[in-house]
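These notes are about the structure you will find just below.
Just one protein chain is left out here, and the rest sit where they should.
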Amino acid sequence: MTYNDQSDVPTPRPPQPRVFDGWYVVKRSKDLGSTPCAVTLLDQRIVLFRNELGEPAALLDRCPHRNAPLSLGRTKSGALECPYHGWRFATSGECVGVPGSCREPGHPSRKAVAFSALDQDGMIWVYARPDCTPPGRPYALPYQAEAGYQHVHATLMMEGSLHATAENALDVPHTAFLHRGLFRQPGSSPPIEVTVRRWHDRVEAEYVGEPRPGGVLGRMLAPQGGIVTHFDRFILPCVAQVEYRLGPKAHLIATTLLTPESDYQTRLYGVVTFRLPIALPGSLISSIAKPVAMRVLRQDADMLARQTQNIESFGEQRFNSTELDALGPPILRLLERAERGELEEPTEQPRTRSFTLQL
Amino acid sequence: MTYNDQSDVPTPRPPQPRVFDGWYVVKRSKDLGSTPCAVTLLDQRIVLFRNELGEPAALLDRCPHRNAPLSLGRTKSGALECPYHGWRFATSGECVGVPGSCREPGHPSRKAVAFSALDQDGMIWVYARPDCTPPGRPYALPYQAEAGYQHVHATLMMEGSLHATAENALDVPHTAFLHRGLFRQPGSSPPIEVTVRRWHDRVEAEYVGEPRPGGVLGRMLAPQGGIVTHFDRFILPCVAQVEYRLGPKAHLIATTLLTPESDYQTRLYGVVTFRLPIALPGSLISSIAKPVAMRVLRQDADMLARQTQNIESFGEQRFNSTELDALGPPILRLLERAERGELEEPTEQPRTRSFTLQL
Partner (left out) sequence: MTYNDQSDVPTPRPPQPRVFDGWYVVKRSKDLGSTPCAVTLLDQRIVLFRNELGEPAALLDRCPHRNAPLSLGRTKSGALECPYHGWRFATSGECVGVPGSCREPGHPSRKAVAFSALDQDGMIWVYARPDCTPPGRPYALPYQAEAGYQHVHATLMMEGSLHATAENALDVPHTAFLHRGLFRQPGSSPPIEVTVRRWHDRVEAEYVGEPRPGGVLGRMLAPQGGIVTHFDRFILPCVAQVEYRLGPKAHLIATTLLTPESDYQTRLYGVVTFRLPIALPGSLISSIAKPVAMRVLRQDADMLARQTQNIESFGEQRFNSTELDALGPPILRLLERAERGELEEPTEQPRTRSFTLQL
């Protein structure tokens, strides 16, 4: 056996699971106005626009007439006008105008492919399977209307699969190596008990015995020390969430909404929601936490890109896991099941397993 | 069904019809001297050169010896010399020299692949199928030797298929949208009667009732107004032609010779031939008409590139036509038949259809 990644045909990139039956974020609400704009979701090129009521709409970004990108057109009386020959489409995709013609435009063969679109929690959500009625609504971000909570938003592109990006966002052991000096020190922690709980559509890891974070950040969050509660969660198809409680007051939920533009390009819409023991202005917190957070994210982005490069060049993803890999393997199984439409039956009680982590 | 354009194998670009049995322009005559130069025709890399009599020749740009590009070589005594080991080839492709060898060079296995080449109407024409005797001569440009006519040449590259480029060059309805403000105004015209005539090797649309163009150009062409005669034509395999007569004197024929370098790259050799009611210097006409024409062409080039991008990224060309699409569908059928060598029998009378265009 040899390990050359090339033969006489171009290397296929190993495909990643794709969950079309689900809602994903494709834009922040504030960034979608009356001008049409193009986004990509699971390799589908989509044009977004708003009708006269301000409601978001999403069509396949291809005019049924000559396949021109509708996103180069304009909205006119709530309809989207193709830039090439001026065909017009309603939010439903129906063709409502063919300039120059004396006949009725609305023939079904002229309908543009349409996606369900919604405005929720400051995000434009699109259901990834077109021309269908979604069975439910998007994931609702927690604590959005709660008093005493502040919210910070950020957007970032990762050159990694949804799975690898979600695992990276929720993985603890890599922090001591990839983020050496910024986060945890190798060999500095007491043993931590980890419990992994798995439901039909989500998986969660709880960390018990984790020490209070050191430094300014730790003192700010819990001046008198206290117990740390830490959960990492993945919820199908696109939510990666880290929740920390520290002492009686401090509470932080970092929710990352993962949008797979293609198999190895994942856009992150991050919302950090938090409450502090003492009232501090958001600008102060931001100036302390942001530089460290950005450095951590850049290291993660760089490693995901390198991992992707290797997977592509070897033409395969060959992962070998230990018990320390709390969420990566179950996230992959959830995605694969959801792709095939074969989720397990919902149950009250999750399946659990536990192990000790000695960083 | 979903609309993702990627899977684990690279997306194939949908192939376009390719007519190898036909003459195409590959260079303007004035641009081919004694130095060999490389051109591309239907994805075939070809080297052009002239022999000692100045006759043009076209060989496959690959030395039969070690596959070096002959276009990097030089001509010597009317033969083309390979830059790597100095093998020499006559215009017929025959090998006439192998330096260092004491034997006869002209073994048939050493022949370079050759194409028929001709100098006509200021253009170098090449027959796209190599090593064969063409059944006829290239299309002859009209009015080239006629007194009172002037001629303007231009060359342009389009990132679009021959079919899409020809349709775009001959399509009327898009002018009110893509070229909004430069050409026709939507809603400004009276109804126009359009008749489409189809022969075995060409198709033509005649527009009856079209108003005289407005602005400086219109007044220049027909000071006293008059009847507009307007034909759009496609002639296999590569001629797109627009003909206008305005009043008794003004006559304009814009012929575009389309050269498919590859499925989605088409080079245009344009010749605008015209006679004006009053004698005006070519430089004056050019200074009035050229800026508008260039802007129109840039908009067309941009739209064709976007259309091509969409076709490639969706992995398919899925066109939906109405009766207004006068020439696009019949041009595609002509190309597909010619590709398969299944043209209809020639007839005197064309097949016709008519419709009303209300721009």
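For clarity, chains are labelled A and B in written order, and residue numbers in each chain start from 1.
Here is the rule we go by: a contact is a pair of C-beta atoms (placed from the backbone, for glycine too) under 8 Å apart; a residue touches a chain by one contact, two chains touch by 3 or more.
Here the structure is a predicted model, which means the values were calculated and not measured.
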Selected from B:13, B:151, B:179 or B:249 as touching the chain missing from the view: B:13
Sole residue of B:37, B:96, B:113 or B:305 that reaches the chain not shown, by the stated touch rule: B:113
Candidates A:26, A:158 or A:303 - the one touching the absent chain: A:303
Given A:25, A:98, A:141 or A:311, the one touching the chain that is not displayed: A:311
Interface residues of chain A (partner: the chain not displayed): 1-10, 164, 173-174, 176-178, 186, 303, 306-307, 309-311, 313-314, 317-324, 328, 356-359
Hidden partner chain, residues of chain B it touches: 10, 12-15, 18, 20, 42-45, 60-62, 64-69, 72, 81-86, 98-103, 109-110, 113, 128-131, 262-263
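By definition in this document, only the chains that are shown with their structure count from here on.
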Between chain A and chain B, centroid-to-centroid distance (C-alpha), Å: 48
